[in-house]
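In this view, the complex is presented without one of its protein chains, the others remaining in place.
Moving on to chain A:
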Amino acid sequence: MGTKLQNNIAIAVIRILAALVVLILVFLLGKILISGIPHISWHFLTAASQSFESGGGIGVQLFNSIYLLALTLIISFPISLGAGIFLSEYAPKNFLTAIVRMAIEVLSSLPSVVVGLFGFLLFVVQMKMGFSILSGAIALTFFNLPLLTRNIEESLRAIPDLQREAGMSLGLSKWKTVTKVILPEALPGIITGVVLGAGRVFGEAAALIYTAGQSATNIDFGDWNPFNSASPLNLFRPAETLAVHIWKINSEGVMPDAAAVSAGSSAVLIIAVLIFNLLARVLGNSLYHKLTATK
């Protein structure tokens, strides 16, 4: 077989495989969006859900999902940032570091339902936090932490050592070099990681069923004092998220329009993740340009 023919066959196979991936994605997204978008309305996005009648919305669940995501990121980002910086810049190459790395890898392959059950036993039962947003956020932190740490570590590592030497040779301490030179350059990679993590967290159901709970208590959007039990910001109220809602409707929903609510919720979930993606990219890019003076 001629070299040229071989090459052409290889390229054709690769193209077909790539097309397959794109096709599956387009099909999936298309199916969800086409069947879901017709059900999305302002009423659907804001109204409370109904258990037995049709016409329920997803207002509370949507808010819960976003609030839970924000809480999870607030808890997990600083921890991951610290751990990532340590692993990439300071960790000595020894047995202990290798164990930490392996632990992170194991943690990242933990099934989310296991994380959920662990969170249930530890936070909900043992620490008596009940089914609550906080329990859910901590469980999701366990879920998010390994990936985010890994991502931050790799993003920092990708910056050439020449930049570190430049900082050091000017008499900057290692800490200053890392935080003021290396970190800004690594920002696009870190933001991509945060967004990917956020998408996973936003769509996560299994880890939340036993921690944040499956009930959407009515909340009063006029009361923003986090210490009031009806406040949207209250950390100790149970909070069914969008993903959990979808799961619940499909497994035990008895409302007449269950299929429609499920389809609409799925579309909203996907659209929300897309919006995060875009927002994070726009924000990240403008921050990166500002920090690095590139246009």
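In the analysis below, a residue touches a chain if its C-beta (ideal position, glycine included) is under 8 Å from a C-beta of that chain, and two chains touch if they have at least 3 such contacts; residues count from 1.
The rule we apply is simple: contacts and distances are computed from a predicted model.
Per its UniProt record, the hidden chain corresponds to "Phosphate ABC transporter ATP-binding protein" from the list "Anti-sigma factor", "Oxidoreductase", "succinate dehydrogenase" or "Phosphate ABC transporter ATP-binding protein".
Across the entire complex, the residue among A:181, A:212 or A:243 in touch with the chain not shown is A:181. Set against the missing chain, the residues A:35, A:163 or A:285 yield one that touches it, A:163. Where chain A meets the chain that is not shown, the touching residues are 160, 162-163, 165-173, 176, 180-181, 184-185, 291-295.
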